[in-house]
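Input: a single structure, listed below in structure tokens.
Every protein chain but one is kept in place in this view of the complex.
Our next item is chain A:
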Amino acid sequence: MIEAVGLTKRYGAKTAVYNLSFQVRPGTVTGFLGPNGSGKSTTMRMILGLDQPTAGHVTVGGHPFRELPNAPRQVGALLDAKAVHGGRSARNHLLSLAQLSGIPAARVDEVLGVVGLQEVARRRSSGFSLGMGQRLGIAAALLGDPQVLLFDEPVNGLDPEGILWVRNLMKQLASEGRTVFVSSHLMSEMAVTAEHLIVIGRGQLLSDMSVRDFISHNSADFARVRPADTDPGAREKLVAALGEAGGQVLSERDGALRVTGLPLPRISDLAHESDVRLWELSPHQASLEEAYMRLTQNAVDYRSTADQLAGFAPPPQPGYGGQLYEPPVVPEVPTQGWYAPPPPGENPYASDGPPPAQAPAQAPAQAPVAPPVPPLKAAATAPAPVTAGPAPASAADLVKHVSDEKPDRTAKPDESDAKTETTEDAR
């Protein structure tokens, strides 16, 4: 078991990890998630005694790592696949580590077989691909057959076969009663590998719970409801009925409604009672990725923006019909409002998130729906207030606002939506 208590690490003025407390238990694969620069690797280095915490402490099996008896036989780690001397062969690299730990040399050939590197064992590791380097790093972690295993981004650069192998390896190691602590950015991989999640953002703990709880706590589950277009007024009638029943309703671009807080059969009943025909009533299950994005949206330090190429565009041609190409303006916080707000108290950044982007020049006259939401975004996608937990009564008002704005929205060029998608992909 790994136990961190009040772990804090400062590098000069920058606080990499702040007051982090968690436990990693044996018998399960524990995922360690967080945006770039959130302090995952720093935490792993502190667990391994490579960095000294500024405050707090972390123990492995009750001892600080550097005081463990037989540390390499109890803890194995893959920190950085490229942390090998490139001029040394894979076998000699592992042999030197085995000798250092007092492990029989025969074990070296065993782990080379486990990771599938026997063929290249005597080649210099500088010629290895990223995936082969990862396999060598995993071999080094397995060398001591330890009870506690730490892997920092183990599937980076692996081929699909390798990813599947790592997934099964992690599960198998955990099922043998070992403690397995894995960091990764591949959410789909984490969802099928890990049972427990520890999520950090900007060096602080955001969440420490099982994967299932994590998804349901940060869930973006909703039902998509599409009333029949042929029936004017049906939409408003349905929104009112759903709002009364306690559902939260958000409007989608193409006229469908996003309903949260009501089970599907209840929505169907309500539609039937208010005499509204439905063309679509579909469940939308949240994935781990969505839940993660929603939790960490305010804790992301490095966010990509669209490449504007401003200043390189040719000057407007006279007589081009007056239509000037305007470079797309991307709001500073594109995902703000895309996901439903986190439950109160769950997200320490909910109150002090980055300030809302300035209104883009393209939409100067637009009245903001809710103050913290960038207007462009509010118009392009379904709006959601940033302040936590809207009351059911206000949900109806919200939808009303959006429908009022509908003409304004449709008047705008379609590119605004495409822009948003690009930004999200890039991230």
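One rule holds in what follows: contacts are C-beta pairs under 8 Å (C-beta built on N, C-alpha and C of every residue); 3 or more make two chains touch, one makes a residue touch a chain; residues count from 1.
We adopt the following convention: contacts and distances are computed from a predicted model.
Novice: Given that one chain of this complex has been left out, which of "ABC transporter", "NH(3)-dependent NAD(+) synthetase", "RNA polymerase ECF family sigma subunit" or "Sulfate transport system permease protein CysT" is its protein name according to UniProt?
Specialist: The UniProt record for the chain left out of view names it "ABC transporter".
Novice: May I ask which residue of A:V29, A:V75 or A:I138 touches the chain that does not appear here?
Specialist: A:V75
Novice: Of the residues A:G6, A:G86, A:G246 or A:P283, I need the one that contacts the missing chain.
Specialist: A:G86
Novice: So which of A:G37, A:G61 or A:G157 would be touching the chain we can't see?
Specialist: A:G61
Novice: Write the list of chain A residues that the hidden chain touches.
Specialist: On the side of chain A, residues 1, 25-27, 45, 48-52, 61-62, 65-75, 77, 79-80, 82-89, 92, 95-104, 107, 140, 143-148, 176-179 touch the unshown chain.
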